[in-house]
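The following block contains the structure, expressed as structure tokens.
All protein chains but one are shown in place.
Per-chain numbering from 1; labels A, B and C assigned in written order.
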Amino acid sequence: MSSSVAERHSGREQALTLSQINRVLFVAAAVIIAAMPYLTNSGLLYLVGTTLILAVYSVGWNFLFSWAGLASFGSGGLFCIGAYVSAVALRAGWEQYFLLVIVVATLAGAAVAFLVGFVALRRTSGIFLAILTLSLAELLRHTLMHTRWLGSEDGLPNITRPTVSFIFFELNLKSGPAYYWFICAFAVVMLGICWWLSHGPLGRRLQAVRYDIERASFVGIDVHRNRLLAFVISGAVAACAGAVYAPWAQIVTPELSGMIRSTQPILFTLLGGLHSFWGPVVGAFAFMGIDYATRTLIGIQEIITGGILLGVILVFRGGIVGSWNALLARIFPGRGEQ
Amino acid sequence: MLFTLINSLTLGMAVFLVAAGLTLIFGIMRILNFAHGAFFMLGAYLTSTMVQDMPGSVWILIGTALVAGVIVGLFGLAVQHFVLSKLDGIDEHFMLIATYAVMLMTVGGIKSVWGLEFHSVDPPPGLDLGVDIFGTFVPSFSLFIICAGGVVFLILDYVIHRSWAGKLAVAIARDNWTTNLMGVNGPLGTKIVVAASFALAGLAGGLLLPNQTLSPALGDTFLLMAFITIVIGGLGNIRGAFVAALIIAVIDGLNTYFLPSFPGVIIYVGMVACLLLWPNGILGESRL
Amino acid sequence: MSILELSGIEKSYGPIKVLHGINATVEEGEVFAIIGPNGAGKTTLFKVMTGESYANAGTVRFDGRDVTFEPPHLRTRAGVGRTFQVARVFNPLTAIGNVIVAIEARKKAQNRDDNPWWAVKPSASTREEALHLLEGVSLAGKANFAATDLSHGDRKRLELAITLAGRPRILMMDEPTAGMSPGDREQVSLLIERIMKPEAEGGLSADGRKLTVVMTEHDMSVIFGLASRILVMNQGELIALGTVDEIRNNPQVREVYLGTEDQTLEIVA
Partner (left out) sequence: MLNRRHILLGSAATVGALSVPAVLRAQSGPIRIGLITTLSGPGQVYGQYIKDGAELSVARINSEGGVNGQQIELVVRDDKNSPDSALAAYRELTGSGIKLIAQGTFTANVLATLPLLKDDGVTSLVVGSSALSVTHENFTPNMFRLGYSAPMCFGGYGHLMAERFPEINKWALVRSDVQALADITNYFASGLVKKAEADGRKLELQEPILVPYNGADFRNQISQVSNSGADGLFNCLQGADAISYYKQARSFQLDKRFKLLCDSANELTVAKALGKNMLESTWSWTAWYPQAMKDNPSSDALHKAYTELRNDPYPNWYVGVSHDCIATIAEGIKATQSIEAADLIPAIENLSFQGATGNVTFRKEDHAFAGDLTYIRFGRSDTTETGWEVFETVHMAGAEFLEPATPGQKL
């Protein structure tokens, strides 16, 4: 009894020390990201901004995957819906209501996710759900490609970055850095919400469902309802990210609903670290780094990207986050386990 | 109408040829192999290198396709040995990303070896024109593809469900550990099935070569369709894949016939409907 | 007053009929045991009662309400608790985490969430209750162990704590001593006896109500020590239902067990 208490005690101390190191890193990364406009040219700034948006989008996907245990291959479709709602609204000149537009886009994503989830989650799971969502996203892409007023396959270009009017002041987001900081704020808010959801009672319920679905229903958890809720939240986050993305890229195309966009969060999550909240964020930036570093290696870029990915999976099983924590534990054995 | 059906059947069997290997590897390793399309393409490129512009006869086409299949199967063994076997026992999604990485590298390799230009290989003499069936003109290469699909299905079905080797493979897929206890070399069995799956991809690439255009995007054309096929049919279920390929053929035929202004779109609608009706695939999920 | 009523329960798996019209009532506060040789249909009947699978015919009434087609989570919320033959807990979570999930689920279902909506951590009262439950099953010292790392017996105890966290009125236990050493079995018997007592007397039964227990079990000494009534099944049919003494002296039961289980015979004799 007493020895187990001691074990517990030392365990907590170790977690604290290691998490302090991570916290320092986290703050440093946040400062660098916030200071990006002063540090780099507009090219890298654009990439980092896009990566932030994709990181939020992937965290939303991972909420569904690592918490609720459902793999969707069609999240690109929801991202695309958010982006098109935002694009259409901004092109129609509703830029002063941009925040409202984001809310509407988010709700649109949530509504579509609800409809899909309501029907699909009762009937399918696992890979079947994955392929079903993939097909729905493909269907959306085809529909957009055939919709002339949404620009067919060339999409909607010339999306103006908005000037958001609050009651007392106006926020001009037209310039690159201004919108970039808006993205930062958006990322902080969305990641905050996702963190809160993942670590609160809902997160605990969902994890219970993922660990043992039958046991979960025998402690009184409504499995279907909670999964549906996770599906809707994930869809809302994807659509919200899409809505913020549209004015950043200033163009939306049906390819947003394509397989590449839908598989991105999977890659990010696995690369960054499975079942970890920050995994997709780390993975997104790692992937961006690989992409950026290999941008001049035209022709062999695919081989190099594939090789790096393969290397990472074979060598770092726990993804970057998992391996990093393991590495820390090894470097500071004194603070690690007994 | 008969004509539309035969053509759609051609598409269905072509998709089945690609899907057969995909469903096989799913049956034994529970992975969706993203690299399958790339290896299909590799088979096609290898065959085209061997036969140049035109295979001398049907048998030369089949022979070279088999050789290409064997080579691709060896590549598959390498992938299994250096990548997949190393990921055994950890989260299955890592396999997914691994096959994605293998796909990237394979496509990159194909581009650097064969270049980007379009290539075309013609059907062998005798299969380049058409025949008359019940007053309907039917391209003979369509018949060739339909026959190839049927033969490959029959062989696979026999091997898996009737033969000793197939029963062994099923045993491995169901319970690798126990099979090992009983003195059967499970890892070797897995290797053989994985190699067979890749070899089927290569064979399909070779057989379909005269039907398609060689370009580094060839793999994508079939991969999604093959995914859909094996999901509709029931993952890992070779009979399911065959039935699903037939269903896809019918859906595509109806699409062409009744809704010509949206070619190729109804397959997705059909697939969504199928999944909602039969959530585990028409013939159910199966370990091989 | 009867808390659980089974009438005319029939269940088939495909063409094979497993249950042939079972009728029984469970009274509040009793320990009701279901016994029978292997393949008698005990587990199937159990599943029908808990909602894991639904009956093809007949009705299941809980507290007077028809729950025949109610899914498990609704039955749990209504007051049915259930443990599995092989303990099922949320493996990666800590022991206390397991119990907290269950308590939170109950509070949410009853709309008695005492946590503010924005709170991330479980409320103090939830944590307290969880610790209390773990103490009740003698697991308090291992509260922060991951469930995976617990021993078989500890996992069974943890599962019991999870189930009790739902404040059940009826506790359904599928072979609670399966796979345990004789010493451990006795412990479990004592534990069951204890949890059935109201809280005031050191037990874990909620607000003055009597906890009812329904269990399947192979170990006759456990059953004869605990049960107030016993239902005996054979080949999907009820062959006897009565008090321990009635069952001991029932010739039909003897016949069933004679041909099958020698060890049981000794105990019956």
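Basically, a residue touches a chain if its C-beta (ideal position, glycine included) is under 8 Å from a C-beta of that chain, and two chains touch if they have at least 3 such contacts.
Because the structure is a prediction, the values reported are computed rather than measured.
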| item | value |
| --- | --- |
| Displayed partners of the chain not shown (whole complex) | A, B |
| Touching residue (missing chain; options B:Ser197, B:Ser215, B:Asn237 or B:Asn280) | B:Ser215 |
| Absent-chain interface as seen on chain B, which is shown | 3-4, 7-8, 10-11, 14-15, 53-54, 111, 116-120, 122-123, 128-130, 137, 139-142, 210-213, 215-218, 220-222, 225, 252-253, 256, 260-264 |
| Touching residues (missing chain, whole complex) on chain A | 38, 40-47, 50, 145-146, 148, 152-155, 157-158, 249-251, 253, 255, 260, 295-296, 298-299, 301-302 |
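The rule we apply is simple: only the chains that are shown with their structure count from here on.
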| item | value |
| --- | --- |
| Chain-level touch network, classified as line, ring, star, complete or other | line |
| Remotest chain, chain B as reference, centres from CA atoms | C |
| Chain whose Cα centroid lies nearest the overall Cα centroid | A |
| Distance from chain B to chain A - Cα centre to Cα centre, in angstrom | 33 |
| Euclidean distance of C-alpha centroids - chain A vs chain C, Å | 42 |
| For chain C, residues that touch 2 or more chains besides their own | none |
| Contacts with two or more other chains, residues of chain A listed in rising order | none |
| Contact footprint of chain A on chain B as seen in their complex | 32, 83, 86-87, 90-91, 93-94, 96-98, 100-105, 107-109, 111-112, 224, 227-228, 231, 235, 262, 265, 268-269, 271-272, 275-276, 279-281 |
| Chain C residues within the chain A interface of the complex | 50, 52, 71-73, 76-77, 81-82, 84, 88-93, 97, 100-102, 104-106, 108-109, 113, 115, 118-120, 122, 141-142, 144-145, 162-163, 165-166 |
| Residues of chain A defined as touching chain C within the complex | 1, 4-5, 8, 11, 196, 199-201, 204-205, 207-208, 211-212, 214-223 |
